[in-house]
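Take a look at this one; I'll ask things after.
Of the protein chains in this complex, all but one are displayed in their positions.
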Amino acid sequence: MTTLTSVESSLRTRPVPVGPDLVIGGQAVVLMAGPCAVESYEQTRAAAEAVCRAGGKILRGGAFKPRSSPHSFQGLGRAGLEILRAVADEFGLRVITEALAVEHVPLVAEYADIIQVGSRNMQHFPLLWAVGETQTPVLLKRGLMSTVQEWLLAAEHIAHRGNHNIILCERGIRTFETATRNTLDTNAIALARQLSPYPVIGDPSHATGRADLVLPAARAAIAAGADGLLVEIHPNPAAALSDADQSLPLGAYPEFVRQVGKIAAAMGRTVE
Amino acid sequence: MTTLTSVESSLRTRPVPVGPDLVIGGQAVVLMAGPCAVESYEQTRAAAEAVCRAGGKILRGGAFKPRSSPHSFQGLGRAGLEILRAVADEFGLRVITEALAVEHVPLVAEYADIIQVGSRNMQHFPLLWAVGETQTPVLLKRGLMSTVQEWLLAAEHIAHRGNHNIILCERGIRTFETATRNTLDTNAIALARQLSPYPVIGDPSHATGRADLVLPAARAAIAAGADGLLVEIHPNPAAALSDADQSLPLGAYPEFVRQVGKIAAAMGRTVE
Amino acid sequence: MTTLTSVESSLRTRPVPVGPDLVIGGQAVVLMAGPCAVESYEQTRAAAEAVCRAGGKILRGGAFKPRSSPHSFQGLGRAGLEILRAVADEFGLRVITEALAVEHVPLVAEYADIIQVGSRNMQHFPLLWAVGETQTPVLLKRGLMSTVQEWLLAAEHIAHRGNHNIILCERGIRTFETATRNTLDTNAIALARQLSPYPVIGDPSHATGRADLVLPAARAAIAAGADGLLVEIHPNPAAALSDADQSLPLGAYPEFVRQVGKIAAAMGRTVE
Partner (left out) sequence: MTTLTSVESSLRTRPVPVGPDLVIGGQAVVLMAGPCAVESYEQTRAAAEAVCRAGGKILRGGAFKPRSSPHSFQGLGRAGLEILRAVADEFGLRVITEALAVEHVPLVAEYADIIQVGSRNMQHFPLLWAVGETQTPVLLKRGLMSTVQEWLLAAEHIAHRGNHNIILCERGIRTFETATRNTLDTNAIALARQLSPYPVIGDPSHATGRADLVLPAARAAIAAGADGLLVEIHPNPAAALSDADQSLPLGAYPEFVRQVGKIAAAMGRTVE
């Protein structure tokens, strides 16, 4: 990995502020939770309430959904963004949501506190340049078959345009294993923290694809050094329009937070 | 691959016309050759001349280059398209070149006969929708991390918008092997021809990353059933601004064409 | 692949004699065909007859079967070897069969003309050393997870003990693709021929896992430079005790041989 050797190792993490009283990459492990896709006001509000009750500060939810098949649900678009914002404001939460295309960036930046660049778009360079020209925090998911080096170079595409508010997200890589949707790469979490100044969070939902493995994966990510988690929760996972198998039911979320809190504490960190 | 079982197997290939006297997916194996990136008029003209002398009809060349690092050469943009078109017209060639972003599509469609959607963009859905709304032939590269099923579904994203002039291109997948840049997946060529109505071509340059393996990979692709090839050639590979290791020198191209022609003949096909 | 650079490139292939009138790695592409597992005298004799009628000289068949589950059929052992030998002698064929363990080597060497070292055993070093101490030709399958470099080093483990009658066999590697059992790596065929003095053959049956893809994979292997093929055929694939999905029925074999013969001819070679 010779091209990375010029990067100083053991860089101090550069915290990313998300609003006046929250940083990612600071002392606390920050949880971001919510449904894969915004399906309705009621569904999103129920998830936001669960996030708030569990002490969380960031609501996730997708308004534009990248789907392998053109026949799958593609998201509510602007209506979804409006629901997200209204519900988040009601509970005092911040919003993270994905921009799927360059032309979505201004719209998403208007509604969201963090713009997510998804796994399939990690090397969609025009999108990286577009979010790089805002000052909104960007969560950059690792491509599902991208090396750590390519991931950090993708972050450089954003930083190069002037936006250094970058959060890296390891969401599992594609391997030969078929028992899980993806393989959580905890090595990559540790390595990205060592090689880059950006906070790194883990996505145990996509990294496993199975609700029964989300908790151990979340604990592993934090133990590897992750600065936060992105987790899918849903009022009724079985009826979810996407990612039904990997969403935690809302009732399981408080215990999930309690359990990951223990690992965070062992790492000398709090959870929020 | 149960979700594909609704697709009829052994579909007859739907040939894609490229201008009045050329089809891809017909009797002939169609070669598309040229430099990875358009660097100058002279370099592009030299490649076009080599294509023409070897009996070829399609010139490839990149004006917008997706590069892992923001510090690498990113292409000449519109100036590159103008060079491509001028040179191709001089030699009576068709042009294939990549559109990297939605906003490039009208521009690229103005200059090119075939719009290439690159490997990194195979699931960049807004781009698929944009090229789907033209009637210009689209060459859809398989993502280096995408299954055959995802590739065919990406093609459906294009077809669903009304453009059925689709050419699939297998360009090697990412595996654990490090001796070659990628692994040519000849199974995927055979399978895509069986499961979809679109012509399938191979890219032996990216599938190997090594000039010394381009010929065997090209032969293997045709023997697996490919309807064409996309090959990188350069007047001076050692000085190429990108893909130096995998470009064939122009002097080697006539023998390359002669050798692949033998395999095409064994498959009952001509080469053009 | 720096550790291979000491090996001369473009080595002349060292042909491996198999009996008085047959070499592998010579002018002819050599086909080895037969059932995955020897199940009965009748089944094996029917396959041998098909091999002979199609002009083939080598019968394959497994007497010791490595199976992922302890509950699967594990082969007939010595009785299987006796059937193979008797049937091969009746039709004037040579025999290739697998030795699964060090202690099988003398027994297998007594019955077989070529000892196969299977994919799972490519780095079972005591077995490599044991076959290295015979002079019987050894067919060394590439591990489904092994790099070309590891494969060539495994061959060195055999050669180092004195046996240079080595035939390499590419049988597909494990990748993320799930539509096929494995991914045929034609790059590896070309590369192994370039980097080593040993003949290289392809196994299109395991490399695809699907009977409908065996012919294109076989053609691709030969076009990439393979010196032979190892193919599974069965009198009644649907009833096969192993590898049912990938075995060709005997009735399809003559046409298979005819088709691969065309590609071999395009490569300037005959088939036997």
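Think of it as A, B and C in the order they're written, each chain with its own count starting at 1.
Everything that follows uses one rule, which is that a residue touches a chain if its C-beta (ideal position, glycine included) is under 8 Å from a C-beta of that chain, and two chains touch if they have at least 3 such contacts.
On a predicted model such as this, the values are computed, not experimentally measured, just so you know.
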Original post:
Out of A:Ala48, A:Ala63 or A:Ile173, which is the one that touches the chain we can't see?
Top reply: A:Ile173
Subject >> Touch with the omitted chain, as defined above, among A:Thr134, A:Asn163, A:Thr208 or A:Ser247 >> reply: A:Thr208
**OP:** Looking beyond the chains shown, say which of A:Val16, A:Val148 or A:Ile167 touches the absent one.
**Re:** A:Val148
Subject >> Which of C:Val18, C:Leu144 or C:Ile167 contacts the chain that the document leaves out >> reply: C:Leu144
Original post:
Which residue among A:Ser68, A:Asn163 or A:Thr186 touches the omitted chain?
Top reply: A:Thr186
Original post:
Given the full complex, what residues of chain A touch the hidden partner chain?
Top reply: 1, 4, 145, 147-149, 173, 175-180, 183-191, 194, 207-208, 212-213, 216-217, 219-225, 262-263, 265-267
Original post:
On chain B, what residues meet the omitted chain?
Top reply: 174-176, 178
**OP:** Name every residue on chain C in touch with the hidden partner chain.
**Re:** 66-71, 100-103, 120-121, 123-126, 144-145, 149-150, 153-154, 156-157, 160, 174
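We adopt the following convention: only the chains that are shown with their structure count from here on.
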**OP:** Report, in whole Å, the distance between the mean C-alpha point of chain A and the mean C-alpha point of chain C.
**Re:** 48
Original post:
For chain B, which residues are shared contacts with two or more other chains?
Top reply: 145, 149
